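This structure is in structure tokens; I'll ask about it shortly.
The block that comes next holds chain A.
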Amino acid sequence: MRRRTFLSAVGAAAVTLALGGAALAQETVKIGLILPMTGPFASTGRQIEAAAKLYMQQKGDTVAGKTIQLIVKDDTGVADVTKRLAQELIVNDKIAVMAGFGLTPLALAPAPLATQAKVPQVVMAAATATITEASPFIVRTSFTLPQATVPMADWASQNGIKKVVTLVSDYGPGIDAEKAFTGAFTGKGGQVENLRVPLANPDFSPFLQKVADAKPDALFVFVPSGIGAQFMKQFVERGLDKSGVKLIGPGDVTDDDILNGMGDVALGAITTQHYSAAHDSPENKAFVEAFKKANPNMRPNFMAVGGYDGMHLIYEGLKKTNGQGGQALIDAMKGLSWTSPRGPVSIDPQTRDIVQNIYVRKVERKDGELYNVEFATIPNVKDPVKAAKAN
Partner candidate 1 sequence: MLTILFDGIAYGMLLFVLACGLAVTLGLMNFVNLAHGAFAMAGGYVTAVLMNRSGVPFLATLPLAFIIPAILGLVLERTLYKRLYTRSHLDQVLFSIGLVFMAVAAVDYSFGSQQQLIQLPVWLQGRIDVMGVQVGLYRSFIIVICGALVVALQLILTKTRFGSRLRAAVDDPRVARGLGINVSLIFAATFAFGSGLAGLGGALGAEILGLDPTFPLKFMIYFLIVVTVGGTTSITGPFLASLILGIADVAGKYYVPSVGAFVIYTLMIVVLVLRPQGLFERAR
Partner candidate 2 sequence: MTIALETKGLVKRFGGLVATDNVSFKLEQGARHALIGPNGAGKTTFINLLTGVIKPTSGQIFLEGQEITGLRPELRVQRGLARTFQINQLFPAMTPLETIGLAVSERLGGGRDWWRVTGSKREIIHEIVEIAQRFRLTDVLDERTSNLAYGKQRLLEIAVAFACKPRVLLLDEPAAGVPEAERHELLATVAALPRDVSVLLIEHDMDLVFSFADRISVLVNGALFTEGTVEQVSTDPRVRAVYLGESVDE
């Protein structure tokens, strides 16, 4: 008897939920933001969440007459959880867009769902080149590693660097970076030696010793942001900076979020990336100021700008479709262009990947704090991997 009452109560609740959900869906557009909020990659999630919330706070939560509702979920950095959360958000919450995705496997796992349910998937962080090929509903507002890396190779070969050792974390983006750099640099007559370090690696000293033995002109490094600081310190501790080895790489290693804490060891590192908190533009000044005000202990980094622009892309897309999702929304997103805090950007209509300026930067002290100071710009860079395929 009791069990029957219980079951019917559950059933009734389910019906109410379903109906209620449907009624609300007409008035609100839900965005599912799936991020690693705990675990080793939590800082990625925090930056993006903070930026997305900042954007909504600045631009209001109404677009095309509909209320935007952001649902944040923690996938703990585990791919099957990401997938399940995405599926629940699609099925139960009837989200119009899913966004976030801190790491490559986390972005790839729900890709089939995007295709199946026709829900646009806005990748705000993960940077392996191939991600956008996993589903026609994926659009990216972060960057691809080859996009940031190939300009590095160009710069290096133009600035008298002949021999480079690459040191990358042994996973998708790392290998992407290694391949892109090696290909581009040897193409220009340079000499490259490759080293890979395990992703979970507490001590770099043995690898740095190998670098020291090889005596290169420069060390090209890619490690996920967060581990970068340890790397920088050990690089200097080993005296590699003094023995004339230049430190170059995509900007992950000098992540703005923790750059200032690294101290003088980071000085002089040359990196190429799409965003620096020190980017000189009114948009960026406003963005950095607002971000710091809302989050006192944080400085926005390239993850944050990916989240900020991702929200912008969703807003603009929804404006064009009048609040409609699905195929219409992804179509509306293609080809959009705007001025982001990072500079001018657009969404490539063919690849749905972002086209943006890549800046060559050097770590310098500015107003008492360390920043990546931009000194050269390569405009409108497309992802070289997909560009090569297209030709």
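Regarding candidate selection, all candidates are chains of the complex that A comes from, given by their letters.
What we mean here is this: contacts are C-beta pairs under 8 Å (C-beta built on N, C-alpha and C of every residue); 3 or more make two chains touch, one makes a residue touch a chain; residues count from 1.
Source: prediction; values computed, not measured.
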Between 1 or 2, which touches chain A here in the complex?
1
Taking the complex as given, what residues does chain A use to touch candidate 1?
38-40, 42-43, 45-46, 195-198, 200-203, 205-207, 209-210, 212, 226-227, 229-230, 233-234, 236-239, 242, 257-258, 261-263, 265, 297-298
